[in-house]
Every structure is written in structure tokens, then in C-alpha cells.
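Note sheet for the following structure.
Of the protein chains in this complex, all but one are displayed in their positions.
Up next is chain A:
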Amino acid sequence: MSDRVSVAKTYKLYIDGKFPRSESGRTYPVTDSAGGFLANASHASRKDVRDAVSAARKAFGGWSGATAYNRGQVLYRVAEMLEGRREQFAAEVSACEGVSAAAASSVVDAAVDRWVWYAGWTDKIATVLGAANPVAGPYFSFTVPEPTGVVGVLAPQSSSLLGLVSVLAPVVATGCTAVVVSSADRPLPAITLSEVLATSDVPGGVVNVLTGRADELGPWLASHADVNAIDPTGASPEARIDVAQQASATVKRVLTVPGDEPDWTRRPDMSRLRHYLEAKTVWHPKGT
């Protein structure tokens, strides 16, 4: 049966729960690590960034307002869907990153486990980071963590799936919504992840995935007034400065990231979750 012609997939963007091409009509060829052609990816534009941000903003109220238990279940469902597509992801990771099939499988396993780890956080964050404040007066005062809003994520350039999951899952676990710019040269796992998100219970617009150049799209995300926070991981050192400067015009939260891409297999801590959270302190008098 080796003479069967396979059905090749068209890789598109993921915006507002749909899979549009770039409005710019631009595409760029994606190759495997040996230079062989894999697919044409959409080359997202500034307009695609704006469409994605407005979808993320529209989705923020519902997603941040959902119960933490509900978000946890939805995110766990994503892990279930990821598990079912392990072979497809392993093939794409192997092709994109040039690693052996066995290494790619273990990357995929780690990515699924990472997603499960964050899914379990949703209904613990407030317990761990919140507080009852012992104020010096007849007041009930408590502090709760709340999602900061729309987050622009420049995903890592090397680690196309595990790195992507490691930067995206904490954003949505907090209740924020995301506009992700995938790895430019290794974008295929990001689009396949979008298909997973679209077929699990994540509402459209909660995660939006753009394929293209982080150094081109990052500054547009950083200067967009409806974006609240930025993760500059996938930008070059020069572009990170540009992103951080653009972000200052609207006082965005800019994640501090290491110069080189970290080892994503390392066990994460709460720092990424914390970065996307605001502390809200509420006071009410007692007895009057």
C-alpha cells in the first residue's frame, strides 16, 4: 500500500476558535531539520495580531469568570486530547527538532504531564497565594489572586511543543487568555496543539496561535493597549529590548526570562503562574 498518496494538512492560524489563513496572504515554507519541505505555514501579520487580541479580550470575561474547578476540568480535557495524539505530536517534534523518535516521544510525554500539572493548579492558586489579612481594625480584609488579562506569549524558538506548553499552560491556568506567537521555524506542533484546543472544551478565543516571526509580531503585541502582560521568551535579545520598551507605554507586566532558552524538562515552580496574577485586596467593616 506504499503507493498511496497521503493527504497533506494545510497549517493555518488559530484565532477565536477558527482556523483562518493570515489576512496578509503571506506564507513561509517550513522544513525539517535536514532541510526537507514539510509544509507552508501562515506568516501572521500585525492585523492577525489585532484580530487575535480582540478575540482574547472577548474571551477573557467568560474564562476568568469560570469557576476554578471548571477551568481545571477543561484543561485536563486538553491533556486527554493531547494523549490521544501522542504519535502525531511525536512525528512533528521529531521532524521539526531533528530528534530521534524515542526522544520525541519522551518530549511529548513530558508535555502532556506538564499540561496536567498546570490543570491541577487552577483551584489551588487562590489557596496558596491568597490571604486573610490580620488588619489592625474592625475589618474583614482578604486578598485574592486574579488573572491579569490578555497575555502575549512569544513561545520558545527551540522547544516546539514542551517549551510551548510550559509557557502557555500557566497563562490559561490562571484564567488569563493568550495570544501566542509560535516558534517560527518549528511551528507545526503549535498548530496541531491548536487543533487539540479546538476539539477540547476550551472556549474559542481563550488561546489564539499565530505562526510567524516573534521579532516582527512581538513589538506589535507589546504596543497593543489591550494586552496586559508579555512573555518575551521567543524574541531575540535585541527584540526583547524593543518589546520591553513598547510594553512600558501601557505599563504591561513583562516576564523576566533567562537569556538562553531554559531546560524545559526541569520541574517548574509557581513563578510563571504568579506573574500573570494580580492581587486584589477587599475590605469590609465588621459590626457596622
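The rule we apply is simple: a residue touches a chain if its C-beta (ideal position, glycine included) is under 8 Å from a C-beta of that chain, and two chains touch if they have at least 3 such contacts; residues count from 1.
Here is the rule we use: contacts and distances are computed from a predicted model.
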item	value
Options "Branched-chain amino acid ABC transporter permease", "Indolepyruvate oxidoreductase subunit beta family protein", "Aldehyde dehydrogenase (NAD+)" or "Aspartyl/glutamyl-tRNA(Asn/Gln) amidotransferase subunit B": UniProt name of the undisplayed chain	"Aldehyde dehydrogenase (NAD+)"
Touch criterion as defined above, residue of A:Ser45, A:Ser105, A:Thr148 or A:Thr233 at the omitted chain	A:Thr148
Residues of chain A in contact with the chain not shown	65, 128-129, 131, 133-137, 139, 141, 143, 148-149, 225, 228, 240-241, 244-245, 247-251, 253-254, 256, 269, 271, 274, 278-285, 288
